[in-house]
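Right, chain A next:
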Amino acid sequence: MLELTGVSVDIAGIRVLRGVSLAVPPGGRVALIGRNGAGKTTTLRALMGLLPVREGQVTIDGREATAVPAHHRARLGIGYAPEERRLFGSFSVQENMLLPAQVLRLPAAETARRLEAVFTLLPELRDLAPRRAAGLSGGQGKMVALGRALMVGTRAVLLDEPFQGLAPALALRYAEALARLRQALPDVAILITESNPELLRPLVQATYVIERGEMAPV
Partner candidate 1 sequence: MATWLSENSLLLGLALLDGLAYAALVFMVAVGLNLVFGVLRIVNVAHGSLFAIGAYTAASIGLFFASRGLPAWMGYVALVLAAVAVGAVLGPLIERLLLRRIYGHEDVLQLLVTFALFMILEDVQKLVWGVQPVSQDAPLRFLGTVDIPFGDDVIPFTAYQLFVLPGIALATLIALAWFLRRTLTGRVIVAVTTDKEAATAMGIDAARIMLLTFSFGAGLAALGGALASPTTALVPGIGAQTIVLSFAVVATAGLGQIEGAALTALMIGLGRSIAVYFAPEFEVVVPYLIMVAVLLVRPQGLFGVIETRRV
Partner candidate 2 sequence: MTEAVTRRAALLGAGATAGSLLLAGGGAQAQGKPSELRVGITTFLSGSASVFGVPAKQMAELLFEEINKAGGIGGVPVRPFFVDEAPGTDHLVGEFRRLVQNEGVQIVFASISSGSCLACTPLSDEMKKTTLLWDCGTQRIFEEAPHPYAFRTQGYGTPEVLAPLLYLLKHKPDFRTLAVINQDYAWGRDSWELWKAGMDAMKPGVRVVAEMFPRFGATDYSTEVTRLLAARPDVILSTSWGGDLVTLLRQSAERRLFERSTFVLPIAEASMQILGRTMQPGHIIGARGDHWNNHPSPKDPARLKRFVDLYRSKYNEYPIYPCHHMAQAISAMQAAYAKAIAAKGGGWPNDQELANAFRGLTFDSPTSSITLREDGQGLEDQIVGLSSFNQQYPFAVPKDMILFPAAMVSTPVGQKSVDWLKSLKPDFLNQVPAPIAG
C-alpha cells in the first residue's frame, strides 16, 4: 500500500533522513519506533509529500508517487494525524471533520456515511461535535485528529505519536479505539509512530526502528 525506498530528505540544507525504506501492506498495521528527533515525523511528512524527497522514491498503491503534490494524498485515500493535534481552532469539531470531505467534494451521502462510520468507531466524538476545536483538551483533540484523518483515510492513515502526552486512562481509550478500527475497517492500513516500542506491540503486525535518520535493525 505505502512504500518508501531509499528515501533521503534535507531540512534547511541538513540531511535528516538517509536512505529510509519501509513498506505498509494493504490493511497492514505497522509501527515506526524511534527516539525523539530520530526522524519519525520526517518520515511521515515525506510519505505525505510535505517535504521534498532528495533521493529514493515513494510508492502508493504500487504507483510511483514521489512527485505527486501533497494535497493529492488525500484524494488517494491517505489520512494523516500530525503529532500535535493541529486542529482548526476556530471551527467546531464537526466542521473540522467535514472540511476534508468538502475539499474533496465528496457526495453528501458518502460524507454522511463516513461521518457516521467515524462516530460509530469513536463514540465520544458524537458528543464533542458542536464544540469549538480550540477549547478541547489534549486527549479530546487527539481523538478528533484521528477522526478527521479517518474521514480521508479510506486506504491508510498515518498517526504521528498519538500516545504522546496522553494520560494513561486516555491512552487506553485511544488504544481501544485503534483495536476497534482494526475490526471495523480491516482494509485501512495504519502506520503509527511511537518512541516506546512496548506500547504498540499488541496493536501491530510489523515494526520498523529508525535511529538518527536511518533504518536500524529491530
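Here are a few things to note about the model shown:
Here is the rule we use: a contact is a pair of C-beta atoms (placed from the backbone, for glycine too) under 8 Å apart; a residue touches a chain by one contact, two chains touch by 3 or more; residues count from 1.
If you want to know what made the cut, all candidates are chains of the complex that A comes from, given by their letters.
Remember, it's a predicted structure, so these values are computed and weren't measured experimentally.
One chain among 1 or 2 touches chain A in this complex, and its number is 1.
The touching residues of chain A, counted against candidate 1 in their complex, run 45, 48, 50, 69-75, 79-80, 82, 84, 86-91, 95, 99-100, 102-104, 134, 148-149, 152.
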